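Omission of a single protein chain aside, the complex is shown with its protein chains in their original locations.
Should a chain be cited, it is by its letter among A and B, assigned in written order, with residues numbered from 1 in that chain.
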Amino acid sequence: MEVNITINGSEHASDVEPRTLLVDHIRRTVGLTGTHVGCDTTSCGACTVLMDGTPVKACTVLAAQADGSEVTTVEGLKGADGLHPIQSAFTDDHGLQCGFCTPGMMLVGASLIAENPDPSDDEVRWAISGNLCRCTGYINIVKAIQTAAARVAESSNGS
Amino acid sequence: MVAPTTPAEIGGIGHSLQRKEDARLIEGQGNFLDDIDLPNTLHMAILRSPLAHARINGIDSEAAMALDGVLAVVTGDLMDQHGLAWMPTLSGDTQAVLATDKVRYQGQEVAAVIATDPYIATDALELIEVDYEELPPITTPQQSLEEGAALIRDEKEGQTDNLAYTWETGDQGATEEAFAKADRVVTLETHYPRSHPAPLETCGIVADINSVTGQATIYMTSQAPHAHRTLFAMVAGLPEQNIRIVSPDIGGGFGNKVPIYPGYVVATAASLLIGQPVKWVESRTENLISTGFARDYYMKGELAVTDEGRILGLRVNMLSDQGAFYSDAQPTQFRAGLFHVVTGSYDFPAAHIDCKGAFTNKAPGGVAYRCSFRITEASYLIERLVQNAAYEVGIDPAEMRLRNFIQPEQFPYETATGFVYDSGDYPTALRTAMDEVGYEDLRREQAEARAEGRLIGIGIAHFTEAVGAGPSRTYDIAGLKMIDSAELRVHPTGKAILKLGVKTQGQGHETTFAQIVAEVLGIPANDIKVEHGDTNHTPYGLGTYASRSTPVGGAATAVVARKLADKSKKIAAHLLEAADEDIELASGVFSVAGSPDRSVTIQDVALAAYTNLPEGMEYGLEDVTYYDPPNLTYPYGSYIVVVEVDPDTGVWQVQRMVALDDCGVRINPMIVEGQICGGLTEGFAMSAMQWITFDEDGNCIGANFMDYLVPTAWETPRFELLATEVPSPHHPIGAKGVGESATVGSPAAFVNAVIDAVAHLGVRNIDMPVLPDRVWAAIEEAS
Partner (left out) sequence: MFPSRFDLVVAQTVAEAVEAKVDAGEGGRFLAGGQSLIPMMKMRVAFPETLIDINRIGGLDAIERANGHLRVGALVRHADVVASDATFGAVASAAPWVADPLVRNRGTMCGSVAHCDPEGDWNSVLFATGADVIAQGPGGERSISIADFVDGAFTSTLGEEELVVGLRIPVPSGRSGGAYLKLERKIGDYATVAVASHLELDDSGAISAAGLALTSVNPINTKVGDAEALMVGQQPSEELFAEAAELAAAAAEPRDDVRGTAAWKRQVVRTYTKRGLAAAAQQAEGS
C-alpha cells in the first residue's frame, strides 16, 4: 500500500506491505540507519522516533500508521544553525558510550525539554524510563538532558 | 589525583577530553553491523529448538523452500557435508553449529533459512517441520552429576558422564592446617545466578565471500577481530590472507561478542555456497536464549578465622553450570578462568580451590560478562564471606577488613593462589569511602531505626581485580598468546594515525589511546586518528575484553610512542645541531638542555622525518609494538551501599552508594567515571533483578526484555564516586584498566547491604537476585 511520510522535513512516498514496521521502513526503505533496534518486545526504546512531535517506539508502529505524519529521527535533530542543544550536551556531559541507545535518548530528551524547560533529576529519569542504556548507568544522560534544557532556557532568555 | 602534565590543547593523560567518537554517533552516522547494506544481500533467520532435550528424527523443509523469496534452507546434514556441523569452542570442547543428532537446549540452532528479505526468512521458519523425540531435560548441575543421569553429550568420544571439567588449585595441605588452627569456620553457600551481558546491540554478521576471488570479507560484531580471523581460518579452512574481518561500531559488548557463534558459521557457509552476501542479526530473544550467558556458579566458601578476626585460610568448592557445551572464553591454562583470585584483598597464607563443571540442557556460554574471566564470582564470594565472618566474630565488617587487608608495604604481594598483586593502598581506600559515607553516623542511625522497626543496612565490598591478560608465559586463548599491539605513523604534517589490535565497544579508545600518544609525543590528541576493528588495517591483537585494552593495548601504545619519541629526539638533535642526549621533549617541544630557546616542535620533526634526516637514518616516523605484559594489573575499590528494606514486603531501596575506585593512572577521568557508572549499574542489576532462570522442563525464563530485567534510569541508584590513584609499577604509564571493576566489585556491596539490614535476625544469605520475596521469606524464617 502507498504511504506518504514526512521524515525530517522531506516527503517519502513509497509502496509498503501493511506489515512493515515503521522502524524497518525508516532504516531499510528510506535508508536512515540512525534509528536502531535493540529488542523484540517494545522494551528498549532504541527505535524511538518522534511522530508528530511525540516520542514513540517505531518497532511497534506500522509504517502504514504513520501515513501522513511528520516523523523526526536522530538525523533530523540538527538544524540549519548546527547541532541541536541536546546533541552537544550529550557530548559535553559524556552522555553516550557505545552510542546505540543515544538516538532514542536524545529524541526523548529533546521532546521533554520542549515541554519542561527545567526538568529535575527525577523528571528526566521518569521521562527516559522507556529507554534502556547498557553502558552509561544513566547518570550522564540525565545530566546531558538537564544541560541541554538549561542552555535552551538561557538562549531563549537572552533573545 | 595527579595533575595533567600537558596543556589542554594537547590533551595528554589526565585531561577529560571530549570523545572523538561522539561526533558521528550523535548525528546518527554511526556504522553498526545492521547498518551495513551491501548490494544483493540475503537475510538469514535461524530455526531454534523449542525443547531443551530431544532427538531429531527428521527435518522437512520442503514447504519453506517453496516460499517465494527463499533461496536455501540449511540443516545440520548440509553443514555436515562440509565438515561444519560442529565447531571447536574456546575451552577445547566442541559445539554443534546446526543440530544433527539431538538438541541439547531450548533455543539451539536447528536450521537456517536464507531469503531475500528478513520478513520472508522469518515466515519460512514457520514452514519447517522438525520431528522431535522428547528426552528428559537436565536443568541443574547437581541433577546432572547424579548417578545414572542421562548423558547429554552422548556424541562425545570417551564421555561417560556429564562432567565438563575439573580443576583444582592452591595448597590443600596448608589449607587443612590453617583450618585446624582456626577458632571458627565461617561457611557460605551461595549461587551466583546465570546472567547475560545483553549489550543493547545484539550480535550479527554480514558474510561476503566472493566465489571467484575467494576473498572473504566478514563484518561482525566482534570484540576480537584478529583472533576471530585466525579461528575462522582454522575452523572453516579459509586461507587467512583472504579473510578480512571488519568489526564496525559496536553497540556494547561486555563479553557477549567474544565467542564465535553458530550463526556466524552458517551465514559464512551460506555466503560461500550461494555467492552473495548473507546478513544475520540476532533478535533480542535469540541473543538471550542462545549466546553468551555468564556466571552460574554454585559456590561453597569456608573461611578459617580466629576470635580476633584474623583470617587464616580459605577453602572453596565450586560447581558450575556450563550448559550443553563447555565454551568459556578463558585462558587455556585455567579451567575456571581467574576464579582463583578468590583470596581477594586479604593477607592470609593458605587457600584451596576445587572446581568442577557440569553439562546441563541449557545454552552454552560462560563468557566473561564485564569481568576478567570469572573474577566476578570470586570477588563476590570472598566479600560475602568476610562480611559474614565479621558477624560471627562479632566485630564491625569494616574493622574485619581493616584487620586482614594486605598492607601497602607488602606489595608486590603474592597471594595464596599465586597471583602477584602489583600495588595498592587498601586501608586508605576503605577509610576514604567510610568518611565520605559517614560510616559511624550511619551505624548509629541503623541502630535507632531498628528500634523503630525500620530496617537499614550498610554493605561494604572491597574488591581486588586482576586484569590485563596477560603475560605470554601464562596466558593464551586457543594457543594464541594474549599479547596486544599498536602501530603508530606520524605523517609529514605532524598528524598521526594509531592502529590498534584491541577494539572499542563504547569505551572511548579513539580518544583515550590518542591521549596516550599525545602525552608521549605532544601531538594534540585531536590530531591523532585511532583505527581499530579492521584486520586488514590494524596489527594483530587478541581484542578487548577482561579489561585488557588499557593494560595491554594501552601499554603497547605508550611503548610505540616512546620508540617514535626516541627517533624524534635524534631528528631534533640533527635539526638543532645538538647532541642526541642533550635533547629534552616536553609537550611536543624538543629543546636543548640548558638553552630552552633552541627548540623545534614535533611537527617540525615529523616533516624532517620525510625531508631532512641525519646521515644513515631511515625515512619515516612510524613503528609497531607488540606488548607482552610482565604481569597482570590489579585495580581495586571500596564500595559502600546503604539500603532500606520494607519489612512488610521485602522490597529494598538503595539510599546511597559510595564507590571509590583505584585503577592507577586515569588517562581520561571523564571516561573512567563513565565506565564506573555503567559497571555499578550492571552490578546493581545483577543483585536486584537481572537473571536468567529455567523451569523444570528447561524453558528459559528471561528470554526477552520483558523477562530479563535490565534496570531503567528510574530504578538505577545514584552513585557518588571517589578515587585514589596508586599507579601500577610495571605498566608503562601506570594505568590498570577500569572497564569492569564496578561490575566485579559492586554486587557484593548491594547484597551485603540487604543482608546487613536483617543480619541481626540471623540472616546470613539471600541468593542473587535479592528479590523482595526472598528477603521477606528470610525475615519470616528468622523471626
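In this section, contacts are C-beta pairs under 8 Å (C-beta built on N, C-alpha and C of every residue); 3 or more make two chains touch, one makes a residue touch a chain.
This structure is a prediction, so every number in the text was calculated from the model and none was measured.
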Quick one: jot down which shown chains the absent chain touches. A, B
The one residue from B:P524, B:G588, B:P711 or B:G737 touching the chain left out of view is B:P711
Return the single residue from A:L21, A:I86, A:C101 or A:A144 that touches the missing chain. A:L21
Residues of chain B (touch criterion as defined above) contacting the omitted chain: 118-119, 122-123, 126, 283, 648-651, 689, 693, 701-702, 706-707, 709-712, 714-715, 771-773, 776-777
Absent chain, residues of chain A that touch it: 1, 17-19, 21, 24, 40-43, 45, 48, 54-57, 59-62, 64-65, 108, 126-131
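In this section, only the chains that are shown with their structure count from here on.
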If you average the CA atoms of chain A and of chain B, how many Å lie between those two points? 30
Name, in rising order, each residue of chain A that touches chain B in their complex. 17, 19-20, 27-28, 31-41, 43-44, 46, 73-75, 77-78, 83, 87-88, 90-92, 94, 96-103, 106, 121, 124-126, 128-142
In their shared complex, at which residues does chain B touch chain A? 18-19, 21-23, 25-30, 32, 34-35, 37, 119, 198-202, 249-252, 254, 283-285, 505-508, 670-671, 673-675, 677-682, 704-706, 710, 712-714, 716, 718-719
